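Missing here is one protein chain; the remaining ones are kept as they sit in the complex.
Each chain carries a letter (A, B, C and D) given by its place in the written order, and its residues are counted from 1.
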Amino acid sequence: APRAGKGGGSAAFEITKDTAPAKGTVDSVTWSLYAEPQSLDYAYAFDYSPNTVLANVCEQLMRITPDLKLEPGLASAVASPDPKRWVYTIRSGVRFHDGSTLTADDVVASLRRHLDPKVGSYWVSAFQNVKSIEKTGPMEVTVHLRKPDQLFNEEMGTSAGSIESAAFLAKTGAGYGTPDGGVNCTGPFTLDTWQKGQSITLKKYDGYWDTTLTPKVNTVKNVFIQDPSARVNTMVAGEVDGGYLVPATGFAKLRAATNGTLYFGPSTTAVSLIPTNLKGTLGDVRVRRALSMALDREGIVKAAAAGGGTPAKAPAAIGAWGIAPDAAKGYYDKLPAITRDVAGAKKLIQEAGAAGKKIVMATSTMSPEISVIANAVQSAGQAVGLQVELKAVAPDAYTALFSDPKAREGIDLVMTIWYDSTPDPLEFYANLQTGAFPNYGGYSNPEYDALVDQANSQADPSARTATVAKLQEIAVRDMVWIPLYEVPHTMFLNNRVTGAPTSIAQLQYPWAARLGSAG
Amino acid sequence: MTEYALEVEGLRKSFGGHVAVDDVSFSLRLGGSLAIVGESGSGKTTTARMLVGLERPDAGRIRVGGRDRSAAARGRATRLARAREIQMVFQDPYLSLDPRITVAECVEESLRLHFALSPRQRRARRDALLARVGLGEREADALPRRLSGGQRQRVAIARALATEPKVLILDEATAALDVSIQAQILDLLAEIRRDTGVGYLFVTHNLALVRHVADDILVLYQGRVVESGPTRQVLSAPQHPYTRLLLHSVPRHGWDPAQIAADRRALAAALQETPNPPASTESPHHAPDTNPTKRSAAQ
Amino acid sequence: MARFLLRRVAGIVATLIATSFAIFGSVHLAPGDPASFLLGGRSASPAAVAAIRAQYHLDDPFLVQYVKWAGGVVTGDFGRSAQFRQDVAGLIMARLPTTLWLVGYAGLLILIVGLALGVLAALRPGVVDRLVLIGTGVATATPSFVAAMGLISLFSLQLGWFPAFGNGSGFGDRIVHLTLPAAALSLTFAGLLARVTRAAMLEELGREHVEVARSRGIPGSRVMRQHVLRNALGPITTVIGTVVAGLLVATSIVETAFGLSGVGQLLVGSVTVKDFPVVQAVSLLVVLAFVTANLIVDLLHPLIDPRLSHAKGGAS
Amino acid sequence: MTTPLLEIENLNVQLAAGKAARPILDGVSLHVAQGETVGLVGESGSGKSVTCRSVLGLFPEGAQTCGSLRLDGNDVLTMSPTRLRELRRHDVSMVFQDPRASINPLRRIGDFVTEGIRAGGVPRKDALKRAGELLESVGIRDPRAALRRYPHEFSGGMLQRVMIAGALAGEPRLLLADEPTTALDVTTQAEVISILTDLRTERAMGMLFVTHDLELAAAICDRVYVMYAGRIVETQSADGLFGRPRHPYTAALLASTPQLDSDRPPRSVPGRPVSLAETSPGCAFAVRCAHARPRCTEHEPVQREIDGAHVACLRAEELIND
């Protein structure tokens, strides 16, 4: 059912699950990306722009569908004979773009790259429990785990599970995934040309195995338009046919456009504040809760997201519960409502004896939301008697906050826009386990840790989500992250074309294969 | 020995490959007056600059009152001592005073540097100096920009006299002035010499002027001394053809420029020098036969 | 002449060596571990860090690193971009055409508009001069990014005359795409050139030889051309030299403001993420362009002013 | 005397209103006949150059003029710009004081010499040929090579010859020489002067020779005008002027000039030369004049003829006997 946003009058939005199916073929489509992919190596595909391209070119072992379900991909079957083992049966008759045939060797070579420190794969956390990856038959690969890991299989639907021809990997070496080296995977489209700094053009691949996804478009030209205004303007002007991740500042303009439609789709994205120093002022849960209570979430949604968002109760978006969407609603409703209560928050701060204490929040010019939210936090802090100091850092330093513990020194709070790649809420909540890499604040709770392990060994989705629900409760109770709002996935589509999924699954699902003419 | 205020021996200076001053020797008696004459680029100014230490001689000796000053001045004491020996007045009255410093201050500065006087003594001395060169209170408080060329040259003379030098070098000091003013300055200089016994070294190309101001004369031609002696003698019976040429060149009644031009060519041929060396062999800093007489209107 | 040229080229090489050393050295001083960036924000196991450090020779002593890098530069190998995992040379080459087009286009605009306005102002004292002075005064004071905003809002959003983004391909398309960026880029410099031209011409106008020419019955237009403008070329050329060099850096702002993918934007993007190999290479390139532009200006000067050819000691 | 070549009558030049408004010339009258050399002497700021330039119709910016200035009977002040250009190209030429500043340093000598005639439509080749001849006539060796050289390759004396050659290119009948040798050495000065006097006799040109050197004027001029503060104070034949100066200013000027042939020391004149704008009513020289009487500062002296000399001094007659 469509969910109405409450971002305030004119800014309300409606979730559209999907667009109308394509009626016919189109020769070429121009699509906007907000940045040039730095690499098309799946091992480094950890951002919107490389994933949006690769989803059409490099297929994974598993597939995450637009309605956020997991289904077989290049593995025709997957089995877990015991909790510490995943056995993948490789689909036969699949050809890489160069015509060679997919075998277990390719799968082993592709997956093992994530384990190689020289590669420095961005997906290494998905493989944190992997002991070994072995070929156990001509078309069978077995992954041995150190401890039960349900998430691993789901991650195989992301770029962590992308499969590249072993021969091609060997041949291109360090040049793999660059504009010169290119890629040679399977997928409905092949990488045709990569004009550095300008565009990546994909061409329809005739030998694609899955005939349900035979492209209706011959070429897809992905152009890189960094400037948000330029991106919106090209859409309105019809210079591009569409694009995902529309800048919030352009909503009004795109809604008013007559040549296309602005869609809000299902998403796993939530915007949160991460207390990165649980030994400082924010170490006291009352202070975190007070800050949360004092925040004007509606105002933030309006100012930072131009109304394109809904205030959130939990750090993982409700859309992240793709494996059990209905149960998720129930769990979510049970969470305490977040109402703005400045007086109450002030009292809480007094109780905690934190009045007048200092919180340092990082801010950056990297994206406009950051400073709006930082300003809002500062003003909320002021209202409850906290002293919020904004520390401006450069974009590179802001990125480093999430990778380098040293960079976080002296900083209490950072804002993040977090999305999950899999439809499993455990993906998010596992992050808060003791010692997990994204557990930036160093939160540690034995009860929580045990529950994470428990969930990760529960093969049954409903059982697992029930456990995750407990995790969610604890995380919200302890305010490990302070939830702000959820944002829908956005897409603009010219009236000429239709069929592209609106959901965030486009990051791993061959979205362009469904694109075609509207009439 | 000590009867000379200034003794110069074998002075030599070259710029790059060009020898500007070559083996120049002369001496100036105490309270005497010597003129260095010669055409443009003959090395007059360079000689004068070496005497006051603005240029280092390549070779040769300079002695003042028996003391050698050929080497570079080291230390404040030597510097000051030398400044009290020789002073100089420059050609262009419009550029030889700091535009930001009043006349009184200009003279006082110099007194302050050289003599330990009480402020009152200093002021008195300053006023005396200014009066000496014929400047009153009104001019004393003025900035140079308010003064005429002649007045400025008076200030420059007062400033030079402030150190009580034995020798005063006047490098074309009246060339930029109108003749009526030039005559005033010449009167003034004569008076000062009478009163103080300072020796003059006139650097000039105006032979008529030399006749009236100098006891002795030194003729330079292409950096070398071609003739020297008492003014009267040299002017009435010049020995060197160049001196003769110079003398004939001075315009007067019955003057024959065509003859002079011919003489000049003959002289150049005799000395195997081109009369007008192409400028490319000359330094770019100095346009040799342009007399930098930028005569600005005195306002 | 040949000796002079040789000496200048040697000077440029020395400057470039010093520059490269300075750039490489200062980058070396940068706090933080380049390896942490190379891992792109994911968990960094010590093994991964060590592997990256070895791969990028980060453990070698500074001088060894420098010599290795400089040796590569000589053969056109500027190293590998950490951000794009590609050869820096390739990254730059791909973006160079856009930047060169932009600089060329802007340069042309600057020359034409700047010279024309400067000459006009010098020739028409009074209202025209005053107008040009005010106009160019505002132009020189308008930062390119402010101009960019104004131009985009007016010409591509309101009027829709020009596309709002893209480099274009092919001659005509490029011109259409690069017109607004070139206009934004040239505004300040054209104003500057106009003012310098005006001042140089007015200075020449006051010279005695101009009055002498007039006194000889030479028609005014001819005096303007052969005495005033001709003699003003010296300072004008000097300014054009600095303008060309300034343009290359200013492109970073304009390319960023217009979302053009050129070398300038690459530099800015690389600085934001500390992609040092790219920063080093682009900086070196800009400095090279700068000194080359200055060399050309210096070579032009003797042609404009014959007095200089002798002063420089060239054989005539 | 037939109709003079140049006839200036009662020329007044005044800088226009505004801060800089002031008079520069007051009632200047002078004439130059064909083949005559006329001197114009005076101290700095007396208005010699302004007078000289006005013959070419060149006035300081914003200057107002009245009076008449006729060349061959045609009034320069009311001439059309085209006619004025013709006049500058063909009838009157000027040699300036500083040749280095007066010749465009960036153009070849050939360009300078020929530019006047080429502006008049003479083809380049012919013009260059003519220029070569001219350079030869002013004593420049290898004139063809010289045409291709640049001003900085010449010494000041040589450059002044080039300037003279350039002035002669249009075959003028009147040559204005504004202190043409002040920047030169005495020996070089003699050479340049000899060239000028030769040419004048060869071509029967009239010449207005401006200088502040009285001796020089005496040596080469037929007649001399003496200027003081924007006015002509005395006119006489050269011999007369130096033998019997009628105006106290002329006398004072002569007395203050050092003489090579006489032992009489230069006698100074009190005060300093003034410009017209600084003068008070009456005789401008009165404040410096040893012979001044109170009436001198009350009435402006008018020029009178006394023994063939024109003098503007109230006491000229009385002083003859002094």
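In this text, a contact is a pair of C-beta atoms (placed from the backbone, for glycine too) under 8 Å apart; a residue touches a chain by one contact, two chains touch by 3 or more.
Heads up, the rule we're going with is that contacts and distances are computed from a predicted model.
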Omitted chain (choose from "Dihydroorotate dehydrogenase", "Cytochrome c oxidase subunit 4", "Binding-protein-dependent transport systems inner membrane component" or "Phosphoribosylformylglycinamidine synthase subunit PurS") - UniProt protein name: "Binding-protein-dependent transport systems inner membrane component"
Among the chains presented, those that the missing one touches: A, B, C
Options B:18, B:67, B:145 or B:253, residue touching the unrepresented chain: B:145
Of B:38, B:53 or B:149, the one touching the omitted chain in the full complex: B:53
Full-complex contact with the absent chain, from A:67, A:116 or A:296: A:296
Residue of A:15, A:33, A:397 or A:451 touching the missing chain in the full complex: A:397
Contact partner of the left-out chain, one of C:64, C:146 or C:175: C:146
Touch list for subunit A against the chain that is not drawn: 228-229, 232, 247, 249-250, 252-253, 296, 299-300, 302-304, 306, 363-366, 368, 371-372, 374-376, 378-379, 390, 392-395, 397
Chain not shown, touching residues in subunit B: 52-54, 76, 79-80, 82-84, 86-88, 90-92, 95-101, 109-110, 113-114, 145, 156, 159, 163, 299
Missing-partner contacts on subunit C, residue numbers: 15, 18-19, 23, 26-27, 29-31, 137-138, 140-146, 149-150, 153, 188, 245-246, 248-250, 252-253, 256-257, 267-268, 270-272, 274, 276, 279, 283, 286-287, 290-291, 294
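Here, only the chains that are shown with their structure count from here on.
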Chain centre separation in whole Å, for subunit B relative to subunit A (CA means): 89
Distance from the mean Cα position of subunit D to that of subunit A, given in whole angstrom: 92
Distance between the centres, which are taken as Cα means, of subunit D and subunit C, whole angstrom: 54
Multi-chain contact residues (two or more partners), subunit D: 98, 152-153
For subunit B, residues contacting two or more additional chains: 280
Touch list for subunit A against partner subunit C, complex: 36, 38-39, 41, 44, 46, 117-118, 120-125, 174, 177-180, 195-198, 223-227, 229-231, 233-234, 237, 239, 366, 394-396, 399-400, 402-404, 407, 437
Subunit D contact footprint on subunit C (complex, rising order): 207-209, 211-219, 222, 226-227, 230-231, 304-307, 310
Subunit C-facing residues of subunit D, complex: 53, 56, 58, 84-90, 93-94, 96, 98, 101-107, 111, 115-116, 119-120, 150, 152-153, 166, 170
